[in-house]
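Dumping the structure here so I can ask a few things about it.
All protein chains but one are shown at their positions in the complex.
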Amino acid sequence: MAAKRKRKQQTPKIEPKRARNLSPGTVKYTGEKSITKTQLDIIDYSIDHYERFETHNIKDAFNFEDSSHITWINVNGLSNTDDIITLGNHFELHKLIQEDIVTTNQRPKIDEYENYLFIVFKMLHYDENEQLTNEHVSMVMGKDYVVMFQEAEGDVFNDLRERLEHGKGRIRGARADYLMFAILDAVVDNYFTVVEFLSNKLEVLEDKLFDDKEDPNIIEEIQDLKKEILKIRKAVVPLREVVNRLEKMESSLIEERTNKYIRDLYDHIIQVNESVEIYREMIWGLMDMYMTTISNKMNEVMKVLTIMASIFIPLTFLAGIYGMNFSNMPELQYHYGYYYLLGAMVLVFFAMIWYFKRKKWL
Amino acid sequence: MAAKRKRKQQTPKIEPKRARNLSPGTVKYTGEKSITKTQLDIIDYSIDHYERFETHNIKDAFNFEDSSHITWINVNGLSNTDDIITLGNHFELHKLIQEDIVTTNQRPKIDEYENYLFIVFKMLHYDENEQLTNEHVSMVMGKDYVVMFQEAEGDVFNDLRERLEHGKGRIRGARADYLMFAILDAVVDNYFTVVEFLSNKLEVLEDKLFDDKEDPNIIEEIQDLKKEILKIRKAVVPLREVVNRLEKMESSLIEERTNKYIRDLYDHIIQVNESVEIYREMIWGLMDMYMTTISNKMNEVMKVLTIMASIFIPLTFLAGIYGMNFSNMPELQYHYGYYYLLGAMVLVFFAMIWYFKRKKWL
Amino acid sequence: MAAKRKRKQQTPKIEPKRARNLSPGTVKYTGEKSITKTQLDIIDYSIDHYERFETHNIKDAFNFEDSSHITWINVNGLSNTDDIITLGNHFELHKLIQEDIVTTNQRPKIDEYENYLFIVFKMLHYDENEQLTNEHVSMVMGKDYVVMFQEAEGDVFNDLRERLEHGKGRIRGARADYLMFAILDAVVDNYFTVVEFLSNKLEVLEDKLFDDKEDPNIIEEIQDLKKEILKIRKAVVPLREVVNRLEKMESSLIEERTNKYIRDLYDHIIQVNESVEIYREMIWGLMDMYMTTISNKMNEVMKVLTIMASIFIPLTFLAGIYGMNFSNMPELQYHYGYYYLLGAMVLVFFAMIWYFKRKKWL
Amino acid sequence: MAAKRKRKQQTPKIEPKRARNLSPGTVKYTGEKSITKTQLDIIDYSIDHYERFETHNIKDAFNFEDSSHITWINVNGLSNTDDIITLGNHFELHKLIQEDIVTTNQRPKIDEYENYLFIVFKMLHYDENEQLTNEHVSMVMGKDYVVMFQEAEGDVFNDLRERLEHGKGRIRGARADYLMFAILDAVVDNYFTVVEFLSNKLEVLEDKLFDDKEDPNIIEEIQDLKKEILKIRKAVVPLREVVNRLEKMESSLIEERTNKYIRDLYDHIIQVNESVEIYREMIWGLMDMYMTTISNKMNEVMKVLTIMASIFIPLTFLAGIYGMNFSNMPELQYHYGYYYLLGAMVLVFFAMIWYFKRKKWL
Partner (left out) sequence: MAAKRKRKQQTPKIEPKRARNLSPGTVKYTGEKSITKTQLDIIDYSIDHYERFETHNIKDAFNFEDSSHITWINVNGLSNTDDIITLGNHFELHKLIQEDIVTTNQRPKIDEYENYLFIVFKMLHYDENEQLTNEHVSMVMGKDYVVMFQEAEGDVFNDLRERLEHGKGRIRGARADYLMFAILDAVVDNYFTVVEFLSNKLEVLEDKLFDDKEDPNIIEEIQDLKKEILKIRKAVVPLREVVNRLEKMESSLIEERTNKYIRDLYDHIIQVNESVEIYREMIWGLMDMYMTTISNKMNEVMKVLTIMASIFIPLTFLAGIYGMNFSNMPELQYHYGYYYLLGAMVLVFFAMIWYFKRKKWL
């Protein structure tokens, strides 16, 4: 039962792209993580300034906007769509973007508007049950701010925040475009972790297969791994396109010197993608191995049966002959008839053994 | 029998592209839904006006044309080709377009003419027998009208009509191009529903497979799912091209601000397409699972046979030995000979059991 | 034997591309349909004129050339290469074109020359033995004539001729380019018929497979269908390229208004191609089904064997025990010993039955 | 043993691309055909002149160069690299080209230099053991000469030489570019022959498969065919690129009127390529057929076993019953007991036969 429940959670669900048949541009949350209060986590910084601020009041975010500092606003919780709309209108986000922010199964993409870029991507992680889950994240990058929208708290950006706080690297001196890059970079870094985890699962599975224990669940596990790889690809492949477009984009929002970093990021995401493809091929290989393992086992079973049957069936026949009740069977009266027969049986036995040895079945 | 009939309905039929060997441009209905009277459903609206009107008289449609309002004419029934021709001539549609309107197996496409756009697409739905059927729909979009041609009444646009009636969203204030977008959007929304239904069927099938019950129909059901996916792809892939061309088209009929919506639509149809590809891969995985399930079962059958035979064949041989009628078989005269033999048999029995346990067959 | 002969006819033969090692441009017929006299079928028409004329004298074709009418010359029979050369020289065809006309395995292509277009394509049809055969056809289209070359009489253009004769459609008023389009259109129409026939064969095969009858020829029939699909693709795929190039060609020979028709034709040939791809995938599915069917049958055979053996082997062993001749076997003397044993046997029998029922083998 | 040796010869060897770690541009022969003397075969011709000349003295080749005639120099033997260098320097060939000439596993390519074109291609032929071998050939085409380098004598150009000698076709009147074309044309013609031979082997193999004889070598033969196809593709695919580049090249060395011929050549090589792809697919089909054949045979074996066992095991049990030695077995005393039992056995026998008939196993 446990195995079945697990499997079901694995099946990639297609949720409605939007609450069905609503007018395009309608802001309606489609995910499952309902919260009562939208939570904001705001970091405001410049080369010689750092301030972090948490609040539940959306309006608080507006105070930071006019400053010459870079402001990173992290919005946790999408179910309270009024807050999203308030925020969206304040930053003058197009209706369709507001819709995409709360449409949790929107695929990764980038949209270029006059005053900001809009990027959707997925965070992947293995939860406590080793299930791969993906979280919908969207990000608006303007001249001096980045607003990020997540379904729930908890993400992969803690190191980034620490770097910001302690002024490590060039981030505090850079503009909002570098912050955007740093966020995507942390996401891709995280993909490496996920792929590594997957690679470990693959190795464990491969060992299991070689250990020759009969585990009828192996096929399910292989199937699950395939689905996880499909899930990862669904996050990685479109993000690769996003970064590629980002690299080629000639936007005034992106500084020349950030381009090198984006190219680097592109290299990394290609690398993730190639690894995924390689693991995919390896899983197909595992499948083949599993099939041949089954066939080999069946072969072995058949051999045992054939050897046993081939040895004893003729012997039993011989015993049957001399168990007949014909009145005139001279051999039965021979004094050593019984022993002669036993000898003949031993001969037959070893002839069969020799035959199977020659056939390399023994 | 039921299973077979069902399967047959599934087989995608290729109907003649047109009544064969007619002159190109001949308007001849190729579908199967014959009706006596073409039915028109006309909605005429502007930002402060809404009127809905049903009729069987084609000429009634002409009254709305000159108004400054947007007119959406829904033509149900294609078998009465005279009506189609009348209408087509009134809107000055090219002969080839008139032909495409009634050629039910025309694949989705877009044609650009000077005064109008012509789009063919497919509506998909599961009927009451859970059979996937597709319906041929074509649409002509002019400056201030949209004429849509369907084979029969009943479609996926009820929510759209309601939005029109109640003036929800920006639709009432927009031009005909936005109506065209809204129609395509509703169609793609519907594809999501269809794919979701398919995903449910896939899950049910997967559970069946894991439930280990022997169901000889599983292979047929997998085959059916494959065909449904082929059918969906046949509708989705060309429509993706259509929307892509629509996005890039520089037509005076499409307003600048509608373009954002079309790009959004394009994202969605790519998403449908990716889901279809993923389900396709999952079905191939199911097939593999089914094959290994069969092999595993055969393996188990073989093991039972081998264990039974390997245990009892040697024992039967021993019994056969002492059933022989040789006059001189001293063991037969031993007082405890019988019991010794029984003991030996028990030994052999447990030796075999131990052997199979070690081989992990038991 | 019949099956084998049939299969052999199916194997796509690669014939020499030309009588080997001849100088390029040598006009040598490579097909198998030898005829004594080249037969000409000439139709000369304009909007108010129609004349049909059959002859064996090549020179007769020259009379029509200068007329302001459109002349369609149908040349049946390619083995008499002198006639082809005479005709070719009269129309000033390049040597390589004359070679291509009689090289029956030339793949479909289009060549643009200053005064004419040269198109090679294949006519497909199922012959009386349901074998798919293809016929090499080439066509030269000049300003006011179309010359078509076929290996033998009999083609798919009868309806076209009738339309010409009775002046149906716009064909009588159009130029030679429209005639060329109409010919290609008839060919593509015919591909639809062929694909439909194939789809019927596929359905019959699928029914056979489900009918569970053991037909060892099914694998051969699947293989034959695969070959037919390869054959169709070999005709369709390059013709698609031809029509595509035709659509994009900026030739003075093709009028603007014909372009719409060619685009339509292109849509149709894409549709044929997609159908072929879908049937191809379905045949692979059939193959899989066949494999699982075999495996399932083997499974069933194994089960019957296992059940029979598992039930009777232990019983026979029991009977063997009490067939032994030990002098001291007290059970043999029990008055009801025999009946007790029979009872035990019945118990074992039902225990086995219960075991197999629980395993769902019965 | 013979089969194994054969197979080994089949395995495509990757030889070092050059004697490893030599300086680029080092002229070192990498093939296996060592000869003592380079042999030259020179044909010098113009429209009214033909001269053929064989020599072992490299310097002799220089006499022809200045003539206004076209000179075709055929160099047989590459192991004597000094000769190659002498010749190469005389024709002012780049060091890298001289290296490519003697590097026998160089893949087909074309290099354009100021005064000449350099083309590498492969000649394929089946040797006397029906093994497919490929020979490295390179060709330098200048304004009025073609120098061709082969590893050994013997090639596919005899018909071409004859045409030259007897002045057939337009070759004697054309320039060196046409000679180059004619050489490539002969090579592609030869590919047709090779593919045809392959197609015959395929057919023989298919017949073997249908003949149902058990030939354990079939799988090896299929594997060998696959390798041959890989070999052919390795020669054809890059040559297709070469011809494609040749067609598009705007070189002063290639006359306008030769272009038509090159386009024709391109058509032919595409045709070879398509055939190879089709045969490749057919071999995969053969593989599938072989697998199902094996499965079908196993099925048949299983059925025979099951039928024999299922019929006789119950009968033997019955006989075992009445072979027991219970003192009180009333049936044994019935006068017709034996005959009743025989009757019962016959009944069981026919019941089983009927059962297997119903299951269609008989």
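Order as written gives the chain letters A, B, C and D; numbering starts at 1 within each chain.
One rule holds for everything that comes next: a contact is a pair of C-beta atoms (placed from the backbone, for glycine too) under 8 Å apart; a residue touches a chain by one contact, two chains touch by 3 or more.
Worth saying up front: this structure is predicted, and the values here are computed from it rather than measured.
**Student:** Looking at the full complex, which residue from D:K28, D:R52, D:K297 or D:K360 touches the chain that isn't shown here?
**Tutor:** Looking across D:K28, D:R52, D:K297 or D:K360, the contact with the absent chain belongs to D:K297.
**Student:** Would you indicate which residue among A:S34, A:N89, A:S310 or A:Q333 is in contact with the undisplayed chain?
**Tutor:** A:S310
**Student:** Mind listing the subunit A residues that contact the chain we can't see here?
**Tutor:** 156, 158-160, 163, 168-171, 181-182, 185-186, 188-189, 192-193, 195-196, 199, 202-203, 206-207, 210, 260-261, 263-264, 267-268, 270-271, 274-275, 278, 281-282, 285, 288-289, 291-293, 295-296, 298-299, 302-303, 305-306, 309-310, 313-314, 316-317, 320-321, 323-329, 360-361
**Student:** Against the chain that's been left off, what residues of subunit D make contact? List them.
**Tutor:** 3-4, 7-8, 11-14, 16-18, 20-26, 94, 96, 105-107, 109, 111, 213-214, 216, 219-220, 223, 226-227, 230, 234, 287, 290-291, 294-295, 297-298, 301-302, 304-305, 308-309, 312-313, 315-316, 319-320, 322-325, 329, 331-338, 341
Criterion: only the chains that are shown with their structure count from here on.
**Student:** Give me the chains shared as neighbours by subunit A and subunit B.
**Tutor:** none
**Student:** Multi-chain contacts in subunit B: which residues touch at least two other chains?
**Tutor:** Within subunit B, residues 291, 295, 298, 302, 305, 309, 313, 316, 320, 323-325, 329 contact more than one other chain.
**Student:** Considering only which chains touch which, how would you classify the arrangement: line, ring, star, complete or other?
**Tutor:** Drawn as a graph, the chains make an open path, so a line.
**Student:** Could you please write down every pair of chains that are in touch?
**Tutor:** A-B, B-C, C-D
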